[in-house]
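For this depiction, one protein chain was excluded, whereas all remaining protein chains were kept in their positions.
The first chain written gets the first letter, and so on, giving A, B and C; residue counts start at 1 in each chain.
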Amino acid sequence: MGRIDARRYLRRWESLLVLFLLVVLAYNITQVSNFLTAQNQANLFQLSIEKAIVALIMTFVIISGEIDLSVASMMALSAAVVARLNESRMEHVLAIVVALAVGLGLGALNGFFVANVGINSLAVTLAGYIGYRGLAQVFIEDNSVGGFPGWFTRLGQKGIIGPITFSIILFFIMAAVAGVILHYSGFGRRVYTVGSNARVAIFSGVPVARTRIIIFATSGLVSAIAGILYAARLGAVRSSTAQGFELDIITIVLLGGVSIFGGVGSMVGVLLSIFLVLNLRNGMTIAGITGNTQTGVIGLLLILSVLIPNLVSRAQGRFRRTPVEPQFQAPRPETVQSAG
Amino acid sequence: MTDRLLRHIRPEQFRELILLVVTIGALLFFWTQIPNYFDPRSINRLTVGLAIPLVVAIGQMMVVLTRNIDLSVSSTVGLTAYVVGTFLTRNEVSPWVAAVMAMLLGCALGAINGLLVAYGGVPAIITTLGTLAIYRVVLVEISGAKTVTTGDLPGWIGSLPSKTLVTVRDYDLRLMVAIALIVTIAGYLVLRFLPFGRRLYAIGSNPDAARMAGLPARRDVFCAFVICGGLAGLAGFMYLVRFGNITVTAAQGLELQVVAAVVVGGASILGGQGTIFGVLLGVMLIEILQQSLLRWSGLSEFVKDAILGLLILIAITVDAVVLGRLREAWVNTRRRDRAAARLVMEGGADGAD
Amino acid sequence: MADLAPDIAPARMNGSDESSVVPVLEMRGISKRFGATQALSDVSLQLSRGEVHALLGENGAGKSTLIKIMTGIESPDTGEILLDGQEIHLASSQDAQRYGIAAMYQEPMIFPDLSVAENIFIGHRNRGKFVDRRRMESEARDVLSRLGVEIEVDEPARGLTLAEQQTVEIAKAISLDTRVLIMDEPTASLSAHEVRRLFQIIENLRSEGVAVLFISHRMDEVFEISDKVTILRDGQWISTRPRTELTPRMAIRDMVGRQVVEIFHRERKPPGDVRLAVEGLSKTGAFEDISFEIRAGEVLGFAGLVGARRTDVGLALFGIAPADRGTVTLDGQPANVSSPRQALERGIAYSTEDRRQLGLIMGQSISNNIVLPSLQRFLDKFGLVKRDEERTVAETYRMLLKIRAASVDVPTGALSGGNQQKVVISKWLETRPKVLILDEPTRGIDVGAKVEVHQLIDELAGQGMAILLISSDLPEVLAMSDRILIMREGHQMAILDHTEATQEKVLSLAMGQASELDDVDARAALRAVDGLIDAGSSAGD
Partner (left out) sequence: MKRRTFILSAAVGPFAPAILASVATAQSPEAGSGGAAAPGQEVNMMLLPKFLGIAVFDQANQGAQEAHAELENPGKLDFVGPTAENSVAGQIEFVTNAPAGGYNVVMLSNNSGDQIAPAAIAADEAGTKVVTWDSPIPGAEGESLFVAQVDFDETGTVMAEMARSILGEDGGKFAILSATPDAANQNAWIASMEEALATDEYANLELLEVVYGDDQSEKSYEQALALVDKHPDMELIMAPTTVGIVAAAKALQDEGLCDSIKVSGLGLPDEMSSYLENGCSPEFALWSFVDLGYLTYHASYALATGAIEGVEGDTFEAGRLGTYTIEADPTRPDTGALRIVMGPFSVYNADNPGV
């Protein structure tokens, strides 16, 4: 069931997000004493910056009609690679390069299985979700490995401009680049096309397989970057690093109005969603609400943001909904079945 | 050659055969590697370890059949284990009552998912991603982050895990395993012999057609979620019995393990395909791998997740590549047979092909 | 137009003998509004026992809305539905089913993972608490043999051909004691042989007393099978006549509301140099030894029955499903392509008949769709899309091809079939092809738009483009082509010049023992592209 006018749909969604954001900001500013301090604003970003960075590429993945469950495991793996190589006295910059290459390569491998072997991405990246963290375990077992060079941990922890860290600056640069690519470039156009209707894309000479591989490879690379930044911020790595991040990241992207069925979504929506989630978390943390409850509130927000428009439009009787939503990219090819 | 094979065996059955061979192969391999592998003790351990994921996986499979997914099962298991556990610390009730309570609570949680998905039009992955977090929060909030401990629970909790129904030469059939097997058999019967079960396949196989055919698709999807929740509730009870100590993190991460088992067992994420036997094999294979690598000194236990990931990848690739071909070949064989039969029937004509 | 329509409603004509002539199903004064569009206004229709009743109308005439109301998927704003003279209310498709009203669609609604028997009985209620496979299968065999077909009932339905799937759907309807069976374009994707078989089944249904509502765009079929014909236009009832009192010309006039030139008449000009030369093109299991050439400014028609594998040749030339053997040259250069991308680079474009699934991205704007295949040319040196240029180009096509839309930002899903087809053609024209393959360019679009498409083909040929026209509409092929290549079951039968080609000649060449082994053309493209998606071969790149 394609959304006939995606643009209008998104605009309505984004307005809703702005409204939510304003409410949260109003609450934070009035109720939280130190909310507007530069330090707090920097903290607000810094504490979830890795998730925010990965959410940028996850936007591409989901708009292209796929999903990548392996991002958090990839973060752990890249961090583990850096830690392991650092421990064995490899030049640290070189270790980072190796970790990035691992991310790019395994991301491309995900892409290969999705694009060239034709397996559902949920199944492929479920394997990656388990396997990549498994590889991290192979490298560092259940140890906590640190001992990074000073410049590396400083990069992750200390502000470059005032309290603003390298990660935050990198995030804003990447967000700008991602926005331009998604909305203004030919590649971005292809991402939407592949996500809307891969068959039409093939008939139109769009390099569908290549587009998918590039998206997944970039997803691996960006996750590796985020993992390395996370290692720099924490100063030590365990194989359980970033566990559970994938669901947070996907939640952020879906809350940003990106359709799980592909083809619909905007970078503005995702950025609004990131700001909303970060502010919500910050306000709640300062108000002493624990991490679990925060996740629950965001989960509730996610459900409501789909449910309310549904109920409203049903009340208006404008269209009937199908009783069973296809879960992932219908229609199903008959010749090959996806998972199992 | 393939033609002849394909006349007797369907691709789906072929896959289960492969899975069975791999599972037996894994058992034999670890038997050569781990001393006393087929000891009653090891086997009992393995079967007991299977019980909880198996029960959850059966429910998950029913949802997956309808082209949906339930990621909230782990929180349902944790929440029911905690709530029933807390109840038991204050009230003395029989195990049966406690189990039924757990299932009812699970059904209620599943019903919330089902309402949102079937009647609210919220995609299952969004709904259950949300409730995965929300049910966990409910657990944290009502527990005040306190722990249920074995010491506070009624005495029967302590004896239930080792309760054995039948023992054959030290090989036990534990109560927990029996429950899981009953659920499995019940699941098989429902999916094979109840109209409801067949409709689950139909809905996932072609949702549009299901609607057009006037199947009560909403209600059936709703019911699938309720059943999944109920079984997760039962698993919650089993979890409470087995581990005794229930913290706020109970069963965290179980959801993807179960989805992985269902996928390895051959159920399609896109609905309509999968068998209970396949799911059973999927759960077994993963459990064997996990348990065995913990005990195998030939290889560090830390490689087990890497191997598990690789295994899933191989399973789905074999499925996509080999079974895709087989299925096509099967379809062609069938068509050719039918056409040939028809030609004979219609008096030969000029045998065009 | 009401003056053209004699009131022949039987119930009112022979009021005396109520019991025998009360229609099984009567729709009375049905109106339905969707937002700003009045989909149906005051439409009435009567279906009698054992009657095959055809429903005609252009796209957007309200046929599908009427069907949806009859099957309980939509409810009417005003008007009543009577079954055996009793008013009924249909709140859902289950209700309709209970009253014995069933519908089948062009794309059969089959459950590929269930067995044939289950497909037949899945919608049944009151078949007991448990599934009795043995009984179900024997009953399924009975139903199918009543229809005169033999299908193994215990196997998954995924192995069935399209025609067999339709048969299963009919069996499903019969097993439900269906009294009214609605068939929405059931023949659109069937081979001639299969159509014969279907008509045989419809005869059986008629003799069993089932009322059949038959919807088709193929006038010849309508005139062959139906007893009565009802015509809708713009949501209004226009006429209902016995078939015997109707001529095709009258039917078209009623459908269009004016006298139309049915077929565009094309002025042939002498063609230029050879553009595309194909020699011995073969693909195992699809087609064998196809050889032809097209000159600049020439239209080469591809005629044949459905199942003749014409589309497969088109797909091979375009690189979707490359041929195994044979050579293709374009302007003297080798042009054996293995992906659409290569085909486009060499100047070969292929416009598919399946607009919805293969032609357009319905959620995206007209302009996005038009530039899609030629996106590379609209990128600046940073890889960004030059939006102004994109809009200008899209605007140009909108004006030139008279695409009726408020702006080029309108999503294509909101357009009518004819306008969608124009967007599809625009999209391929913008790739500036030397050879344009048009697969069923006028299928499912209304008569007015059809003529516009014909004009366009003529203009393009006039500009020196070589056009390969695949069409099942024989008059269209005869009128538009310079030469006609006739295929039968993957074999090239002949190439006729338009001067020597007649309907009879072409048909006699095209007919023959039809094969039932394979799916038909309409699905070939879908299957081929899914093969690409699944096997993910590099052809996508």
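We adopt the following convention: contacts are C-beta pairs under 8 Å (C-beta built on N, C-alpha and C of every residue); 3 or more make two chains touch, one makes a residue touch a chain.
This is a predicted model, so every value here is computed, not measured.
**Q** If the full complex is used, which shown chains touch the chain that is missing here?
**A** Its contacts among the visible chains are A, B.
**Q** Where the complex has a chain not shown, which of A:120, A:153, A:223 or A:305 is the residue touching it?
**A** The one listed residue touching the chain not shown is A:153.
**Q** Among B:63, B:79 or B:140, single out the residue that touches the unshown chain.
**A** B:140
**Q** Suppose we count only contacts with the excluded chain; which residues of chain A make the list?
**A** Against the missing chain, chain A presents residues 32-35, 37, 39-40, 43, 46-47, 87, 141-146, 153, 157, 233-236, 238, 240-244, 282, 285-292.
**Q** Residues on chain B that touch the omitted chain in the whole complex?
**A** Residues 34-36, 41-42, 44-45, 49, 140, 143-147, 149-151, 158, 161-162, 239, 242-253, 291, 294-295, 297, 301 of chain B touch the chain that is not shown.
The rule we apply is simple: only the chains that are shown with their structure count from here on.
**Q** How are the chains arranged in terms of who touches whom: line, ring, star, complete or other?
**A** Contact map by chain: complete.
**Q** Using the touch rule stated at the top, which two chains are linked by the largest number of C-beta contacts?
**A** Top-ranked chain pair by contacting C-beta pairs: A-B.
**Q** Measure off the straight-line distance from the CA centroid of chain B to the CA centroid of chain C, and report it in whole Å.
**A** Chain B and chain C have C-alpha centres separated by 42 Å.
**Q** Centroid from C-alpha atoms only, then distance chain A to chain B, rounded to Å. What do you get?
**A** That gives a centre separation of 28 Å.
**Q** Please list all residues of chain C that touch 2 or more other chains.
**A** Answer for chain C, listing residues that touch two or more other chains: 112, 158, 534-535.
**Q** Name the residues of chain B that each touch 2 or more other chains.
**A** Touching at least two other chains: 208, 210-211, 273, 320, 324, 327.
**Q** Of all residues in chain C, which touch chain B in the complex?
**A** The contact residues of chain C facing chain B are 92-94, 96-97, 103, 105, 109-114, 118, 122-123, 127, 129-131, 150-152, 155-156, 158-159, 161, 172, 489, 513, 515-518, 534-535.
**Q** In the complex formed with chain C, which residues of chain A make contact?
**A** Going by the criterion above, the answer is residues 2-6, 114-118, 180, 184-187, 189-190, 192-193, 196-210, 263-264, 318, 320, 331, 333-336.
**Q** Hey, which residues of chain A end up touching chain B in the complex?
**A** Chain A reaches chain B through residues 69, 113, 117-120, 122-124, 126-135, 137-138, 141-142, 239, 247, 250-251, 254, 260-261, 290, 292-293, 295-300, 302-303, 306-307, 310-311, 314, 321-328, 330, 332, 335-340.
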